[in-house]
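Report on the structure given below.
Note that this complex is displayed minus one protein chain, with the remaining chains in position.
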Amino acid sequence: MSSPLILLPGDEVPTDYLPSNGSAPLRLGPGLRLLSQAHPTPASTSKHVLTATQAGILSTDNKRNAVSILSSSNRRYIPTPNDLVIAQVHHSSVDYFYCMITPQSPHAVLGQLSFEGATKKTRPMLRGGDLVYARVLSTGLGAGAEVELACVNLATGKSEPGGLGPLNGGMVFDISTGMAARLIRASSASAEQQQVAGLVVLDELGKKLEKAGGFEIAVGRNGKVWVDCSNSEDHAVRTTVAIGRCLTTIDEHNLNPTDQRKLVTRVLREMKIES
Amino acid sequence: MASSAAVSTAPPALSLPPSQFARLQPHAYLLAHLSPPASSQQPSIRANGRAPSQFRVTSTNTGSLTHTNGSSVVRLGDTTAVCGIKAEILHTEDIASWSVSHSSSSSTPNKRRKLTNPTEKPGEDRQDGSDEVEDDDSYIEDFSLLVPNLSLSTGCAPGFIPGAPPSALAQSLSHRVLSLLHSSRLVRSEDLEIWYQRPNLGPEELERHNEDEQMDVDVEQDGSGSVGETREIKAFWVLYIDIMIISLAGNPFDAAWTAVLAALRDTKLPRAWWHADNETVICSDLVSEARRLSLRGLPVASSFRVFEADAASGWRAVIVPDAEEERKIAESDRKGIQRRWVLADPDGYEEGLAQERVCLVIDKDQRQNGKVVIVKMEKNGGFAVDRKELKELVAVSAQRWEEINKILGQC
Amino acid sequence: MGGPTASLHPLSRADGSASYRCPATGSNVLGSVNAPIELPGRRDALKPEDATIEVFVKPGTAPGGVGERHIEGILRDALSRIILGREKGYPRRGVVITLAIVGGDSIGRGASYLPILPALLHTSILALLSASVPLSMSISATILAVDSSGKIIREPSSADAAATASLHVLAFTSKGHLLLNESEGAFNFDTWERVYERALTICHGTSALGSDGDVAMTETVDSQPLEGLVRDTVEDRIHVEYAWKIDAA
């Protein structure tokens, strides 16, 4: 199973590609569905088959015993509960901030009190154009349903995972939703997972910019990445732009790890940022 | 929708009256009719009491509308179509593209043409002038001589707002009628041409010639070579074919097409000639001088829908057997339970329950012992009908042709 | 004369898009798909358990007319059979397919739409794949003309199409079902069966139903099956997008 398997809708998933993790139930990810035999014929061996419903690469995860289809990476973002997004406040009412997740979708609501430690007195005063890093709480049902966001875990009252809340300073760059998903996976530690996502850029940047004061990054599933280098003093803006350039270029040209390293070196040299 | 659950319990012990059941569980209701329990010894019959390949009672009436050149009323069960044809005159001087080449003496415009006669070799037609004249109908398409329009905004069924512009369905039906009129080449271009003979012949002769020209369409126009110098087309008849669907209970296309067919057969065009002094076309109002159109054949339309037993297929994820397996399953169906039914001439209720549609337009070639000629074959929206099924449907449509031929012959 | 060519995702704003051109018939179509999207103002007409599929065909030069409404209906009926409108996120929402006829001859009043139908179908299916709309299977379609001597011409040019006895458009699913057939002109059933065989070979090659054996001779005439074109186009795109993953593996 060295070469990746590309499936089209209606194609069956060959059984030898499935993770063989014994007893644990197989988890089906997006792009796949299980079909049962409607009219059993003696010829057919199995009663069930797995078929693809989207075109993409078959991706298997032996550890979690999961299988899914990786389809086109450049999709419009559709809010799903628990996604982390970067939203922009559009306007506010007494109870809610109305935020923009993507320009083409209706506004999402963010409760004035859904921030860590927020009370009527201490709630953040956000104005139109301000950015928040938030989690999708619910997407509602049916047409016209509102997407609800929160910057706090309602059960614990903490901003979990860390970093949720207003984003001050920095800059936002647009990337593809596929890239955003990869960045999230890559940034959530562990070298092994970075291998999975095929991204070394953050590591590389982190190493090279350590001396210059490092940087902060937040990735939203809605195809936005926020970068801030306020620690690097006079180079702050230049470094921020350099990081943004690296990320968007890698996204556009689908660079592999080797090229990513080369790119980082080149961009930093061009922007005259010492490493 | 618990229709799959209702399937098993459908036939016995209904607490609802049938009309209510039909509304609440339409799919199960029709299925229960089509697949009676084996023990009951009942034949498979549709909810409307027809056998699967049975068409509704069809009746036509022609010539009852006073202000038309030809008219018809066709009733296909509860679907009623009224078709009226009004002929108007298009002067060649009003045609922007009527170029010098057209108005010159040549009566055989050098235009593209379709060959229908399958025995004819390609390339041969180019030399044979007389055949060409008979076969060339490009005028009809090029100058829009046939103008069919179908209207559903007559209150024919709830859901069509009266006075609103034609719905997508009405537009689609209008287009299908026009495209079938073109592709079946039902109307002959020469029937619509109004000629002018320059008066180097005596006026009586002109009269006579015109008559010959227009009355005898089958006469080969060999004369066009010799007298061609002085003859030219001055105008065309344009047929405005308007179809009003007065009542819609399924299968509007068959009703509309039959109405068009009947109205065209009823259509009489007055004798018309070019009046050089007035520079206009004058018609004779004598019925004895008017002539009927000589139509090419009698293409008859038959529509079908496929009803599938498994309405839940959209819900339940089942393996869709590929085409090869499909055939094997179909074989086994003969013995066991039937899964799908091809319903001829669907009514409105059935149309709502069956997605897959087939429409066949066939004619019988009278010159070749009534050999079946398919003029149009449309199939869309499903997997059930394949080669074998289409072959059977052609046979059903051929029977329907006989029926319609008889019905139209009577009026 | 080259075969048909296609590309995925030429438009960046749409959820999915594709362009398709077939030099033989002279058709060139650009299509986009937006799905799932809210269809405001049509709430009463939306089906509660299924997606609403809308198709719009825009002719290149002339304004649209009744012919476009007809072809939109044909496309909608065919595509709604393979789109899984009941998958998560799709019920009560819309799948909107817009097809622009970019090049080729414009279709006149009441003229046949068949010559451009295969291109419209291919563009739609590619755009749907590019938008990752869940589908039960893929399709491929072709147009064949039969001339008066009974010879079958593959993908006739518009001039050829006008001079033939009958025209046939057939669309097959990737599992070999006949999803759509539109035939016009005068022909008999035997002729159509020959057309069917040939069309199946064009769409699927000989491997799909090679049981008869006698279809092998046509293999040389019809180089690459059209189903392969759809597959290759999608695979190429995925190879580009997942270069990082494929290279790493």
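The first chain written gets the first letter, and so on, giving A, B and C; residue counts start at 1 in each chain.
In this section, contacts are C-beta pairs under 8 Å (C-beta built on N, C-alpha and C of every residue); 3 or more make two chains touch, one makes a residue touch a chain.
Heads up, the rule we're going with is that contacts and distances are computed from a predicted model.
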| item | value |
| --- | --- |
| Which of "3' exoribonuclease family, domain 1-domain-containing protein", "DNA replication complex GINS protein PSF3", "ZYRO0C01826p" or "ZYRO0B16192p" matches, in UniProt, the chain that is not displayed | "3' exoribonuclease family, domain 1-domain-containing protein" |
| Chains in view that touch the one left out, judged over the entire complex | B, C |
| Which residue of B:149, B:230 or B:405 touches the chain not shown here | B:149 |
| Interface with the unshown chain - residue positions in subunit C | 44, 63-66, 69, 109-110 |
| Positions on subunit B contacted by the hidden chain, ascending | 17, 19, 64-68, 71, 78, 80, 82, 84-91, 94-96, 143-145, 147-149, 151, 153-158, 162-163, 165-166, 171, 174-175, 178, 238, 240, 242, 244, 246-249, 268, 270, 272, 280-287, 290, 348 |
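Please note the rule applied: only the chains that are shown with their structure count from here on.
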| item | value |
| --- | --- |
| Two chains joined by the most C-beta pairs in contact, as defined above | B-C |
| Subunit A and subunit B, separation of their C-alpha mean positions in angstrom | 56 |
| Intercentroid distance (Cα basis), subunit C paired with subunit B, Å | 26 |
| Residue list for subunit A, restricted to those that touch at least two other chains | 10, 33 |
| Touching two or more other chains - residues of subunit C | 136-137, 173, 175 |
| Contact set on subunit A toward subunit C in their complex | 2-4, 6, 8-11, 31, 33, 51, 53-57, 70-76, 78, 106, 142-144, 178, 195, 198-199, 254-257 |
| Residue ranges of subunit C in contact with subunit A within the complex | 9, 12, 15-16, 36, 38-40, 43, 46, 82, 84, 87, 89, 92-93, 129-138, 173-175, 230-231, 234-235, 237-249 |
| Contact footprint of subunit B on subunit C as seen in their complex | 49-50, 66-67, 69-70, 72-74, 77-78, 80-81, 85-86, 108-113, 136-137, 147-150, 159, 162-165, 172-173, 175-189, 192-193, 196, 209 |
